[in-house]
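For this depiction, one protein chain was excluded, whereas all remaining protein chains were kept in their positions.
Take a look at subunit A:
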Amino acid sequence: MRKTPLYEAHLRHGGRLVEFAGYALPLQYTSILEEHLAVRREAGLFDVSHMGEFWVRGKEALAFLQWATANDAGKLKVGRAQYSMLPNERGGVVDDIYLYRLGEEEYLMVVNAANIAKDLAHLQALAKGFRVELEDASERTALLALQGPKAASLLQGLTDQDLSQKRKNDVFRARVAGRPALLARTGYTGEDGFELFLAPEDAEPVFLALVEAGARPAGLGARDSLRLEAGFPLYGHELTEETNPLCTPWAWVVKLDKDFLGKEAMRARACRERLVGLILEAGIPREGYRVLSGGRPVGRVTSGGYSPLLEKGIALAYVEEGAEGPFAVEVRGRAVPAALSPLPFVPLK
């Protein structure tokens, strides 16, 4: 198992390490519930150094990204970021990503840890036709996510930049606890917050300074329950090589008024199923559980778990296009009534 630069710090803070995408990362420190609620009410701090970072530079960086990503990278001004996807030629999804524009011809792409090798090979093949340099900086980049309503005030005390002037999806250079960092007002929890790109040797001092200032260390368990409650997709679950993103709640990411790899295939594919949010009357839905309508299986849960805010089991599930409710989820042989929910499951700022 690989270690992130914060491995020792996790152990010292009582982190229970598990393997995730080949890395030893904390599932939790004290309690997934407490860490989840700390992020919703105050501020939590995640080590997401396992994520991949690719730099894209060159005269044709934008042209390349327009072809390789589904959102409109042309709308990105320097210092701004957007959620996007890497489409495949069949109209499916290679990965979902975040794209940051740092300079006129300089972009940073953050990709899922489990997909680093796959994405890199895919992008390298696509890059052949463009005057562009692709650099995998994953190994030498640490990434922290400080998330929650108190994230900005907490971070303000440790940085030289005026955070009140920074909007959601802004990205900028700053010093944090005296160390150079790239800061972005982005995250994966549905809360306000920042992501901090750091040199590996700066990760631990910055982590400790943020904890000292009041951020609560939070693990992968809370990261997953927070993103689920916020109704965000997780690659490999809601999005796969076979998923047509136009048939998902994240169809807004795909900009059909520009050209990109697989656009025609994507457009030509009919939607056979749609993604819904479900709130269970009782019990906890888990990935793979069947969704029923009138006693007939019409779909499956792709992500399930417990919502600490609703105090109920919630799920993201694909159901057949045209399947009508009322729905139920089969939990250990029992059909548990499940109400359709808009996404996010809980009101978020």
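Definition applied: contacts are C-beta pairs under 8 Å (C-beta built on N, C-alpha and C of every residue); 3 or more make two chains touch, one makes a residue touch a chain; residues count from 1.
The criterion applied here is as follows: contacts and distances are computed from a predicted model.
Protein name for the hidden chain, per its UniProt entry and selected from "Glycine cleavage system H protein", "YdbS-like PH domain-containing protein", "Cell envelope biogenesis protein OmpA" or "ABC transporter permease": "Glycine cleavage system H protein". Among the residues A:His122, A:Arg286 or A:Arg300, only A:Arg286 touches the chain that is left out of the figure.
Remark: the omitted chain is touched by one listed residue; of A:Arg167, A:Arg332 or A:Lys349 this is A:Arg332. Across A:Tyr7, A:Tyr306 or A:Phe327, the residue that sits in touch with the chain not pictured is A:Tyr306. Looking at subunit A, the residues touching the absent chain are 27-28, 31-34, 221, 225, 282-284, 286, 305-306, 308, 311, 313, 332.
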